[in-house]
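Would you mind keeping the following structure in view while I ask a few things?
The complex appears here without one of its protein chains, the remainder shown in place.
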Amino acid sequence: MTLLQIENLAIDLTRGAQTHRLVSDASWQLDAGQTLAVVGESGSGKSLTALAVMGLLADELTPAAGHILFDGKDLLTATDDELRQLRGPQIAMVFQEPMTSLNPVKTIGYQLTEGMRHHLGFSAKQAKARALDLLEQVGISDAKRRLKQYPHHFSGGMRQRVMIAIALACKPRLILADEPTTALDVTIQAQILSLLSRLCSEQGVGLVLITHNLGIVARHARRVVVMYAGSVVEAADARQLYRAPKHPYTHGLLSSVPRMDTRKGSKLLPIQGAPPDPFDVLRGCRFNPRCQHATDKCLTDKPLIDHMAVHAVACWNQLDTPLDHTLNRPISNNASGETRNP
Amino acid sequence: MTQEPLLQIQNLHVRFPVRAGLLQRTVAEVKAVNGVSFVVNKGEAFGIVGESGCGKTTIARAVLRLVDATEGSILYNGDDVTAVKGQQLATFRKKVQAIFQDPFSSLNPRKTTKDIIGEPLRVHRLVNGNDVNNRIKDLLELCELPARFAELYPHEMSGGQRQRVGIARALAMEPEMIVCDEAVSALDVSIQAQIINLLERLRKELSLTYIFIGHDLSVVRHLCNRVAVMYLGRVMETAGADSIFKNPGHPYTSALLDAVPNPDPEDEAGRHIEPLQGEVPSPSNPPQGCVFHTRCPQVMDKCCQSVPPLENINPNHAAACWLNEA
Amino acid sequence: MSKDNDEQINIESAWKDAHDFDPKDPLFGLTRDEMSGTDLSRRATLRLLAAGGALTFAHLIPGSGATRLAQAADAGGTLNCGWAGVGEIVTLDPAQINQVLQFQITSNVYSGLMHINADLVAQGDLAESWEVSDDGKIYTFKLREGVTFHNGDAFTADDVLYTFDRSKDPEQSIHSKVIANVANLEKLNDHEVRFTLNKPQASFLPKALERASGRAMTIVSKGGIEALGLAQYGLTPIGTGPFKVTEHQLGQGVVLEKFEDYFDSERPLLDKIIIKPIDGPEPLAAAIQAGDISYIGGNPVPAQLVERFQSNPDLTVDIKPAPGFQSVWINPWREYMQVSDFNKPVEELKKEKGFMVRLALAKALDRELFVKQALFGNGVPAYGTINPAMGYYYDEKIGESSEQAFDPDGAKALMASAGYPDGEGFPELELITTPSQKRYGLVLANIYKQVLGITVNVVPKEFSVGIEDFNKNDYDLRLGGSGGDYDPDDGLVDWMITDSKFNGPTRDKAKHPFGFFSEAEVDAVIAEESVTAEPEARKALVQKANAITSNKVACGFLYHPVDVQVYHNSVNFPDESRIPGLHDFDRVSIKT
Amino acid sequence: MGIYLIRRLFGAVLVMLAVATLVFFMLRIVPGDPIAAMLADAGGPEEVAILKQKMGLDQPLVVQYFKWISNMFQGDLGSSIYGSRQPVTQILLEALPRTMSLAFISFVIALVIGIPAGIISAMRRNTPTDTAVSMFAFLGLSMPDFWLGILLIIVFAANLQWLPAIGYVPMSEGLWAWFSHLILPSIAVGTAFSAIIARMIRSSLLEVLRADYMRTAASKGLPVKALMLNHAFPNAMIPVITVIGIAFALLISGAVVVENVFAIKGLGRVLINGILNRDYPVVQGAVLVVSAFFVFSNLLVDVLYGVIDPRIRLS
Partner (left out) sequence: MQTEATLETPVHRQRENRLRATLAKDRKAQFGVVVLGLFIVAAIVAPWIAPNDPNEMTLDMMNPISAAHPFGTDDLGRDLLSRIIFGTRISLFIGFSTVIIALIIGVTLGIAAGYYGGRLDFIIMRYIDLQWAFPNFIIAVYLVAVFGTGLFNIIAAISLAFIDDFARVTRSMTLSIREEQYVDAARTMGFSNIRIMFGHVLPNAMAPIIVQATVSVSYAILAEASLSFLGLGVDADTPTWGLILADGRGFISQAWWLGVFPGLAIMLVVLSINFIGDWLRDALDVRQAI
């Protein structure tokens, strides 16, 4: 059953008289209880999409087109009140920066319980009981004392656990996790992510994992959406996508990452150039300046994506060569890297 | 690859006093680096990995003489540079340069590329006044930037471009060794690969020696010949890059490897991961014995009492763990 | 018209009568009975005033005195007063009082042996009656009985002696000279005292024993001083007057309350008087217009406000000539205007460069312009200490005869002969003023610039600071002068003799033998006039002294002020209380 | 919290001691020696010498200093050299309630105007209301307080006659009498203060509304009122409180000048009169009290800071 469906979402930034489209044609969907990863580099629009789902876009940002269907209901046309009813008991979010995402002057207990008291009508006592339970679930010991403490008493990893507890507090059906571990050390990152995905699968909560880390995606997601410069360029099951990416960007991305299992001395094959500035006007495919396969068509026509497809790609010149990870290069003879390096 | 030691670090300690009160008395010490020894050979890339607070950046800063060593020595070409001053320090500074983590913060925002690269050339009279602009152009070219970038301010460049300017600035001093402190970790994946390739090329072309500080194991593995793994101010393990990650000799190294997901779903599906529990203790009050014992899945009584020495378990592979004693 | 004529005739006859006595008579042509008693008759007072030289035509105008009856008075109520041009009432201790605005208050708090009334007629205050000996040297006073101090102590002859001893001692009092003519004071019994004078003194009753302006014989409380200490006594003194001080915070003001045990059971009428010092004309005007205060006392009402108050139908404004003078003091010890010996004849002095400058500085004073610009017309040009309020002694011609009469060309010529043609080469001078007189200083500086081409920088200093500079002889020029000068002695004795109290009292006596002026002839003439009773003779002596001080430029005389009384129409201020320069509230009431 | 308080209190006392030392030595070390100048008023050289001996001024500076300090601890700041030679402590004790009253009412006026203005303009950012508040704030910051005082006297006291023009009436003479005399001077002093507070609240609130934790709170689906009251305001108040401390300096400086406009003999007028009268014992005393006032109100601010911000509380 489809829990969340995003269709051709566009988000505009208005500054004075000027409008810039930061996200265009973002489309993906998520079934109940599933985990979806949204991957992309900074500026790809992945976080904005999540915020749009929450209805928490900053004032100068507006969803300009498309639909966000949650349980079939379009969130973009919902009233503020309706959205508030959804936030917490239906959809929750875990943010990137654990150090700043908790209110520094309120106790952990307060921040953990206020949602329950508001949405679930819990008494202070009930809320506290559930809060203790939640803290234990997310692996915080001595929960009773911890409830009375303030965020600055907590380390980054602990705060992120608290954030997860807050997200789970009202038993939502969907959690959007926006780069939840980027600010954390690898060992902590591993703790938090396995905790999050374990709790979600145990409790049947759908999880959208937004990240730039291809390793995390590989470990935690079944299905992957790749975003580039505000658009979805490819969406597929993780295994398929990693083995045989069809979009040159995805392909380049996977070839750029150093891996632990490549043969020593192998070469990285970076994508040339840098992502476009969101304020630039580009025609055609937004990846075309960096694409080695770009044709004239790519310069003029924007490729569209069929997001219902099992392996959806937005490209006029899709690739179909699987990658050889041990060499960190395509299996077949794709010469792009070799010719350029003397 | 030659095997003469260019840099030798012996029993290095760096402690930062925590002062408080009216008289600014030292009330505590942060033991950022706590008795570290290693050798960097000429022409190699030596990697130091570890989580935040493990002391890797402090080592880099001590080598760069940005912080003073509290104890121990840093021998460069056989000379102790921990306390040199004046002309000797100036000579040393010319030989060892740095590339920093943050491409936003590492370039003075008030100066153009030309000024940034030109300043050391002018101040140290590395080239004739008339040749400064040519040299700048050459350095930019070396870092794969066109000459027009000389006129730009940092905010007019992208992260990758800025990092290239930072590299060019370091190269302006014609160093023998470059300390790269998390030099690629702030960059997006696609840009990161470009810079890694550039660093590799420069090392070969200019016969540089690198100390590469990083937290991303795969990047360190990719770039470095030898690697040291640090935890809480101490070296846990050091060895060749291949051998340390293939056959880790310390539970911490294993845990790190476990924590790093491989960008390969099939691979990941086959892995059973038990994440390391707990958090890193405070460096102002490190645990007794092996500093890792509070989180070690294989902890023994002995670990809580005495510090395991860094001993060879193989030629070229040393680890500090009591498990290896057995 | 005819009425005016009648009045004129009456005044002339009264004037004649007042002066119609044998100057050698120690009792000034009065009988012993007329001189003794419980109060002086109008005729006796006028004659004594005439003998003392303090008689003015103002005293003679009918209707200006107590001839009009007070309206039916309502008792009770609180009178809010603003004391103009002052930030705080620094002291109320008679021995320390050096400002008119201070004894204006103490006149309501203390009693003296005598107190003048609105006609300047001296009346017994604590003196119930007195007798004068035939030679006019011995005064025997019967003191009022049953009088108590505010602290409950009974008033006796001992208090008179205590006050006398205190005032006589220059260490304790600044008024010792006022009673210098008293050879001896003895206590006859608890309610009788006897003064023995060195020589007859016309002003003894109305001036020396006067409670307000005299200050020396304002009866203080020994018990009060001992109990409170001098500092506190200066704030909340204890006297026998109609009001007692119940509260005094510096800067906040003084609160007077009706003294229930005052010896005259019909006075005072008011329950309470609140006196607030108000510095600055605008707050003063605002306060009386807003009704915060309904009476203005203290320093002279700022000249620019007079017209405004007159046009306000809610206010009563009463203007009288004020006894006093203001002048520019020129330090004779400054190199450029040095005069080390004033005894030389004027013609010889005029050959000295220092005197030339001095005279030029006095001659350059365009007094008409000054009065217009600085005082908005509220003042009279001055050429000496003797003021028009003194009437008889005032020389109306002095403006023409004096060496220092305004003469721009002459002043310029003097400067040129002193070596400073058009002021060239002359140093910049500092003119010390009080902050509130700063604009007067600016007008003066402007006049000097225009007439002499010299630069005078105005330096406003608080009175306390400026007067110290003056007393030390540490100034170039200073703007200042005197008030409450009813008698020629006030100007001449206090200011013009070598050992006058203001003549550089704290100067370095080795370096500066005198302060601002010293002239042997002036000293002699003044010594003579102050004991001369015969009016014509005294007038001649007074005018002679006045002329010498004017010609030899004791200072650059500038103007004589006017006395402006302002109060709200709701205040019933009976004419019998309208004593020029004083604000006695014992008969004042508030209309209901 | 207790230890923190004691430490801060100790620090404040130390600062005051240093201030006292500075105040003492500055008058004596500068060229020209105003103390000598002041004594010279007493008369000729002999009198000065006698007076110097009497006041202990012939002793070494350090001895004088310790004597002065020990006297100060006994509440003896010397006597005014002028008029009835009142003890300085008494003068200051009389002045203090006046300045405190003025400061208090100004403070209240500033808060009553500043806080709602700031909140409204932050909530209605970039609307005409916001512009109006911002213009008010700019004018308030730019208008000299003494000028405002004069204008207020002209309008409300002299012309409309609604309020008394000048002076101070102690509370013992009636609450309204006390208050009515303080309204105009307090507005004159408090306007700049309220402008600062309004601006600060606006920017602080806008900043807080952008904070990550506000987004977290919003993600819980809380109503706007709860977001503002429970999350935004407590955080927005933290920098505002710091600014209140800074603005206190403005308030005291304002009081010094405005007291002179309204003829209120508070600390400011005592200080200025002392200076104009060269009454240095009074000047020293007044400066000490003014800075004590300031130091301890800053201390209060710090404590308040601790109450609102738990991060400070336990450090």
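Structure notes:
A, B, C and D are the chain letters, set down in written order, and residue numbers restart from 1 in every chain.
Convention: a residue touches a chain if its C-beta (ideal position, glycine included) is under 8 Å from a C-beta of that chain, and two chains touch if they have at least 3 such contacts.
As the structure is a computational prediction, the values presented were derived from the model and not from experiment.
Only one of B:Leu7, B:Val81, B:Ala98 or B:Leu276 touches the absent chain when the whole complex is considered: B:Ala98. Of the candidate positions C:Val100, C:Leu185 or C:Ala285, contact with the unshown chain belongs to C:Ala285. Note that of B:Val132, B:Leu145 or B:Cys180, the residue touching the chain absent from this view is B:Leu145.
Only one residue in the set A:Gly109, A:Gly156 or A:Pro276 touches the chain that does not appear here, and it is A:Pro276. Of the candidate positions D:Val133, D:Val169, D:Val208 or D:Val290, contact with the unshown chain belongs to D:Val290.
In the full complex, subunit C touches the hidden chain at residues 280-282, 285-286, 302, 304, 308, 369, 372-373, 376, 435, 438-439, 441-443, 445-446, 457-460.
Within the entire complex, the positions of subunit B that touch the omitted partner chain are 24, 61, 64-66, 89-90, 93-94, 96-98, 100-102, 105-110, 119-120, 123-124, 141, 143-146, 152-153, 155-158, 160-161, 164, 166, 169, 173, 194. Contacts to the hidden chain, counted on subunit D, fall at residues 15-16, 18-19, 22-23, 26-27, 30, 32, 34, 138-139, 141-147, 150-151, 154, 158, 196, 199-200, 207, 239, 242-243, 246-250, 252-253, 256-257, 260, 271-272, 274-276, 280, 283, 287, 290-291, 294-295.
We adopt the following convention: only the chains that are shown with their structure count from here on.
One inter-chain figure worth recording: subunit A and subunit B are separated by 31 Å, centre to centre, where each centre is the mean of the chain's CA atoms.
On subunit D, the positions that touch subunit C within their shared complex are 40-45, 47, 79, 82-87, 91, 94-95, 98, 150, 153-154, 157-158, 161, 163-168, 262-263, 265, 269-270, 273, 276-278.
Taken together, the subunit C residues at the contact with subunit D in this complex read 87-88, 90-91, 93, 96, 230-232, 234-235, 249-253, 276-280, 282-283, 285-287, 289-292, 435, 461-462, 464-465, 468, 472, 505-509. Contact residues of subunit A toward subunit D in the complex are 54, 56, 58, 83-89, 92-93, 95, 97, 100-106, 111, 114-115, 118-119, 150, 152, 163, 166, 169-170.
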